[in-house]
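The complex appears here without one of its protein chains, the remainder shown in place.
To keep things simple, chains are lettered A and B as they appear, and every chain counts its residues starting from 1.
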Amino acid sequence: MAMTSTLTSTERQIGMALSILLVCLGLVMAGVAKQGPMMVHGGMAVALGLVLVFVLGGALYDQPEPSPERLTQYDDAPIRFGIVMTLIWAVAGMAAGVWLAALMYWPEATPPWPATSYGRLRPVHTSGVIFGFGGNALIATSLYVLQRTSRARLADALSPWFVLIGFNLFCVWAATGYVMGQTQSKEYAEPEWYADLWLVLVWVTYFALYIRTLARRAEPHIYVANWYYMAFILVVAMLHIVNNLAIPVTWGAGESFTIWSGVQDAMIQWWYGHNAVAFFLTAGFLGMLYYFLPVRAERPIWSYRLSILSFWGIVFFYMWAGSHHLHYTALPYWVQTLGMTFSVMLLVPSWASAGNAIATLNGAWHKVRDDATLRFMFVAAVFYGLSTFEGSFLAIRPVNSLSHYTDWTVGHVHSGTLGWVAMIVFGAIYSLVPKLWGREDMAWPRAVEWHFWLAVTGTLIYVVSLWNAGITQGLMWRAYDEGGALSYSFIESVEAMLPYYAARTLGGGLFLAGALLCALNCRATMCAAGDRVDVSDRPLVAQPAE
Amino acid sequence: MLKLHYNLEKISMGLVGAIIAVASVGGIVEIAPLFTIEETVEIPADMRPHTPLELAGREIYIREGCYACHSQMVRSLADELDRYGPYSLAAESAYDHPMLWGSKRTGPDLARIGGKYSDSWHMAHLIDPRSVIPVSIMPAYPWLTRALDTRLIEDSLATLARLGVPYDADMIENATADALAQSRPDSDGAEGVRDRYGEDVPLRDFDGDPDRLTEMDAVVAYLQSLGTLTGEARRLMAEEDE
Partner (left out) sequence: MTTDPKTLPGADPHTGNREIDPVTGYDTTGHDWGGIRELNTPFPKVALIALVLTFAYSLVAWVLLPTWPLGRDYTRGILGLDQQEMAEEQLRALTALRADWLARFEDPDFGALADDDALMAVAMPAADRLYRDNCAACHGGDGGGGPGYPVLRDEHWLWGGAPPDIALTLQVGINAEHPETRLAQMPAFDWMERGERLALSDYVASLPSGAADPDSPGVPLFAENCVACHGDGGAGGLLNGAPSLTDAATIYGQDVQRIMETLWQGRQGHMPQWSDRLDKAEINALALYVARMSAEEGGE
């Protein structure tokens, strides 16, 4: 089942032309830069372009023209690729997380060369899991859900490949750039200007593909999952462009200065950063939840009306909340008040979505008990509720005065990302992989159960230890004795963290073990599928003419 | 309302437009006034931009991801004023593209670190933190003793000048030479650095190796400059005390 088998010869030719363009782009980058990360990245583009030329060119000679029959089926080949990339990034990104966690306990383990230092690897972890793992999962599932809920095939055959391959090139540029010391330092937006521009190109294509496919839908109404995926695509584009505006130092250096500075830059950065959480780590995954949970539970969504409230509530309120990352800083007080109050109001639509998901399980609780895949989704909804409650609480200024800068934030982050984001992705993966590779079930159904418990235990150990760490840290920083003098020096608070950091490493290790098991299980499932022909289910209604 | 939505969700471009409109409000209301309300950033008269050497150090600070563990933002909270010194002013990062306020304090805040320790302490600490602080969990940066790459300094100043940082033509033209001269107080160029950046700019060989201009020179120069670009924060606190 070659990736290229569903492409017509014209499509293969256009694909080759695009690949040659990529080679040219790489050559220009490498040529202009002559050295440093930008040259390496140009080289990567050249290599990728050449591989694609080779693959497509080979297909042009060896592979028969696909039958027109394919147009009556969903286009799942790019989705399969996206799922494989999701699994690869999951293991790589979380392994980086565990390694970082270990370094905070055991800094002497840092090898004495620059590339593996903590500060360079940390964004490899964050970008690796958010963009690599989360992003691939979002793009792949969005294309799957889009087709099923529209009962339409993707609008064209090449752009999904362009989106997925282009996005992964972005992720690889990001991760390898950090390791080589290339970063803009803006959290979650660290890649340099040319990678940022490349992502814009990928994203515009993604949006066009989405909207064109949606236009072919058979059901007049657009399903809620697609509202969320669409909000994810649109708002991430807005955020990405505004936050990454920068002027390159020279065209060849792969270095730039953000056009914003100081307090305005801080506000824009956290308007971006907070809404990267909202629209990357939340809206997109709510889209995922809205499809896979009802399908797996075989239950209707509990309340359509509640869906409307939560969707628009999330889109509106979230965008005001970013300043809660800047409480008590040099950002003017008035913006902080807005951030605080909107974060509190945000709790309502957030809990409305979590509640809607959990209520959807009414009548399917026996399935939650028996089916680890559905249980992943249930736990995801619960953690979504927990972490948004925690988030709104942390956004209240006096609470934030304690939690900000401490490991409490990191605990909150991982209750969201491990408990919610990763769990819902695993639920979706266990639903999807058998379907996409034409099998009844995963190759090792028992391993799903194991993975579930590893993930839940790992998350709890991680989050509970860091809550303790963060609160201890925050209290130590501000503790005064009766004489009115600070009680602890900073370094005493560092020492106090060590047991918690050790526990977090253990929790993260368990979580990683689960993810690894998932990847192996998927691999076994895919291998067992062997050389089956395209098994994509058929759209239920005839395709509108092209 | 329900009916309205019922119709909206049939029109994909309508949904797109609505999402963009609804999602834009918050950002516009919170960000745009930061450019128009004057008291947001008030640049003090004595504020100077970073010297070329400090700027190069800042790039290394960014490259190594120091901001992942260190904030540069003393919040307006009594315990922070007590521990770190005067609260940070918006003006103090007004020339920072981007700002480095940070979001995590695995290590202490560095906004007021300038002058707190000696150059040789910073040097020892960066090469091996545990040689000076046995319980430190900060990573070691032994490779910072390599030569500083000064090729981008001039273009960096020119780019920042375009973005409104007060670097004049003289500063840009002499950027590369000034980077070296700042670490060579006895050289001919040293006077020029003083002329351009002010009498208080430290002119020293920061890494104790006068023959080489190293990344360590740059990072230490940068660290020693933190909190010293303007005296305004300390002045405001002192006024308050009277």
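We adopt the following convention: a contact is a pair of C-beta atoms (placed from the backbone, for glycine too) under 8 Å apart; a residue touches a chain by one contact, two chains touch by 3 or more.
This one's a predicted model, so the numbers in the text were calculated from it and none came from an experiment.
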So one chain is hidden, and I want to know which residue out of A:332, A:385, A:427 or A:470 touches that hidden chain in the complete assembly.
A:332
Determine which one of B:11, B:25, B:147 or B:237 touches the chain that has been left out.
B:237
Using the document's contact rule, name the residues of chain B that touch the chain not shown here.
2-3, 6, 29-30, 32-33, 36-38, 75-78, 80-83, 85, 87, 115-121, 124-125, 131-134, 234, 236-237, 240
Those residues of chain A which, in the complete complex, touch the missing chain:
148-151, 219, 221, 223-224, 291, 294-295, 299-307, 309, 328, 332-334, 336-338, 340-342, 344-345, 347-348, 351-352, 355, 362-363, 480-492, 540
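Just so it is clear, only the chains that are shown with their structure count from here on.
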Give, as an integer number of Å, the spacing between the C-alpha centres of chain B and chain A.
30
Inside the complex, what are the residues of chain B that reach chain A?
2, 5-6, 9-10, 12-13, 15-16, 19-20, 22-27, 29-31, 34-35, 37, 39-41, 59, 62-69, 71, 73, 75-77, 79, 82-83, 87-108, 129-130, 133, 135-143, 152, 155-156, 159-160, 162-165
Chain B-touching residues of chain A, taken from the complex the two chains share:
103-105, 107-108, 110, 112-114, 117-120, 122-123, 178, 181-187, 211, 214-215, 220-222, 227, 230-231, 234-235, 238, 242, 247-250, 253, 255-269, 271, 305, 308, 312, 315-323, 325-332, 335, 338-339, 342, 401, 404-406, 409-410, 477-478, 480, 486, 490-491, 494-495, 498
